[in-house]
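A single protein chain has been omitted from the complex, and every remaining protein chain is retained in its original position.
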Amino acid sequence: MTVSQTSFGSHEPVLEIKDLTVKYRGDTRSTTAVDRVSFSIGVGEIFGLAGESGCGKSTIANAIMRLLRDPAEISGGSIRFGGRDVLSMGSEELRRFRWQDVAMVFQSAMNSLNPVMTIGDQIVDIYTTHAGYSRKESLRRAAELLELVRIDPARLKSYPHQLSGGMRQRAVIAMAVALKPSLLILDEPTTALDVVVQQEILAQIKELQHELGFSVLFITHDMSLMVELSHRMAVMYGGRIVETARAKHIHTAPQHPYTQALMGAFPPLTGPRVPLTGLPDGVKFSNIADLREVSPGHFVSPLPVLQGAQP
Amino acid sequence: MTSSIATTASTVSGETLAGSRPGNPVGLMPDGGGALPPQGSVRQPNRTLLHGLLTNKKAMAGTAILLTFIALALFAPLLFPDNPSKITGMASQEPDAEFWLGTTAKGQDVLALTIHGARSSLLVGLTVGFASTFIGILVGLASAYFGKFIDEALSLTTNVFLLLPGLPLLVILAAFLPPGLGTVILVLVVTGWAGSARVLRSQALSIRSKDFVAAAVVTGERPMRIMFREILPNMASIVMGTLLACIIYGIGAQAGLEFLGLGDVSTVSWGNNLYWAGNEGALLTGSWWVFVPSGLCIALVAFSLSLINYAVDEVTNPRLRKIARRKIQTTKPVAAGKRGAA
Partner (left out) sequence: MRFILRRLGFYLIAFWVSITLNFLLPRFMPGDPVSRMFARTQDRMQPEQIEALRRLLGVDDRPLWEQYIGYLHNMLTGQMGVSISRFPTPVTEVIASQVGWTLLLGGTALVIAAVLGNLLGILAAWRRGGAIDSALPPILIFIGSFPYFWLAMGALYLFGVTLGWFPIRHAFSDTIEPSFSWEFMSDVGMHLVLPALTIVLVSVGGWMLGMRNTMIATNAEDYITMAEAKGLRPGRIMFRYAARNAMLPSVTSFGMSLGFVVGGALLTEVVFAYPGVGYQLLNAVQGLDYPLMQGLFLTITAAVLLANFLVDILYVRLDPRVRSN
């Protein structure tokens, strides 16, 4: 496997994934959701993972934090974080690893907040568990945290349903950076939000990243957002990475036909309007080969046999 | 009610299921069932339900117990041709070679009473079960299909009936009506239909909001056809669960009613056997063989029905069977579907 290209920023990657394979085991057959995926994220780097829904990107996110439950299971490969083997952590080590080292912003903020606890209590939980602060101290810090994402600290006493969608997502982001983790996973953080709020949230993340210096694994199917935010990115299809390179390289010169189709499926944020093109109906890729370097730092899966445009 | 908790239990789980269980259980549809035409989505779950039940140990054990009792009830007149109430032996005899289950304080054969008792108990239980479920289906479908005022009125009635405490209501109804089997059945249906109506309504409502029902409405299908051909078949598992719970209720509540002396004390049934056992002081004289068999039979029948009910839940709600599947909805079906289609 090939992908150990130089990471952005530092030579020691924060996160290093090698040949990760995740299977969903069914009653009669199992499905491989993530198939021999390798990538690494450097210190302070924003790494994007793109692909259509169901391609396995969220599964990777959950695998990194070891949140997968039956019937999903990691059946091969390794996940290393700051030199530590995540897959062999004991339960107490894993519990501390979660949120202190890697935090995650989930897809739907409404569903990822406990509906019967105040925002404040849900932040306090983090501090009392991980930092051992008193409740009073935790509340003070929680208020600071909300201010950091520009939410009125009075909202500490609010329940999730009393906040707007954007506010909820910002509260979740605040929670995610509470312990200053070195990696932040963003799993489609803006999917459920309207465009204006989307932009606010992304600006917020950029600002926090600038301030706190964490690395980001950014997962989305929205290519224009991804290109805008990421340093490097990978495109996934059917559980495999088909192309990975610097975001601007993929933006300007996508190599794999699937990447090209994805790039064509979203309007550019700026510039003239162009007709959108997607993948033609019926085109499928199978037996995606391992990545090969086509130019420095740009890896592409060699062009598969097209089984397209049938029957 | 005597067996109420079984009813409550399944009502509780039924409620949760109605919320979490989609019209077509995702786990049972191989590849992306969303776009299937109504016909496909109508038939498939029912066939898989049957198949699932046939391969489920709990369901098979439950069915075996139930069939045994039905067979005993059917063949009771052949096994014990005499009137079971007839006094055939000494009073309060312990079980022996002649009377396998001993005799009552009057000297009746307990085994004969128990086997003949199955007839009335099963008859009443099944009748009450089917009638209550039928009413529940009608109310549930009407509520879901017509909505608005009709739904409001029906829900209010259902909820009021659910709230009125069952046993006291049974007692005053049974006390004012002329005693007899018909009264027992009528009274049990009156007190038992509301639970099933509530569960079936919530399920019918969720199916009513599905696109294929909207399509049927738009294409001008008659209301009756929509209710019974489009909505009802998709509720098969819930209807089945409700039916089982109602039968359990019927058998248990009949026994409770009869135990209070509000049934027709001249018929032979498990509840009446227990009534007489209590009246003749079987407990205080230590004649355990008089009251144990009938109670055990009620419990076994109710247990067998619970087993089947439990199996229906397991088959139709993969979550209860497998350890919680979570991310699977967002990742697996599409990936699998795409590849399968390629």
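Some points to look at:
A and B label the chains in the order they appear, each numbered from 1.
Following the convention adopted for this analysis, a contact is a pair of C-beta atoms (placed from the backbone, for glycine too) under 8 Å apart; a residue touches a chain by one contact, two chains touch by 3 or more.
None of the values given here were measured: they were computed from a predicted structure.
The undisplayed chain touches these shown chains across the complete complex, A, B. Screening A:53, A:88, A:162 or A:252 against the full complex identifies A:162 as the residue touching the chain left out.
Touching the missing chain, out of B:167, B:181, B:205 or B:236, is residue B:167. Residues of chain A that touch the chain left out of the display are 62, 65, 67, 95-100, 103-104, 106-108, 111-117, 125-126, 129-130, 159, 161-162, 172, 175.
Mapped onto chain B, the footprint of the missing chain covers residues 1-9, 11-13, 15-17, 19-20, 156, 159-160, 162-173, 175-178, 248, 252, 255-256, 259-262, 274, 277-278, 283-284, 286, 288, 291-292, 294-295, 298-303, 306-307, 310, 313, 319-320, 323-326.
As a convention for this text, only the chains that are shown with their structure count from here on.
Inter-chain centre distance (chain A to chain B, centres taken as mean C-alpha positions): 48 Å.
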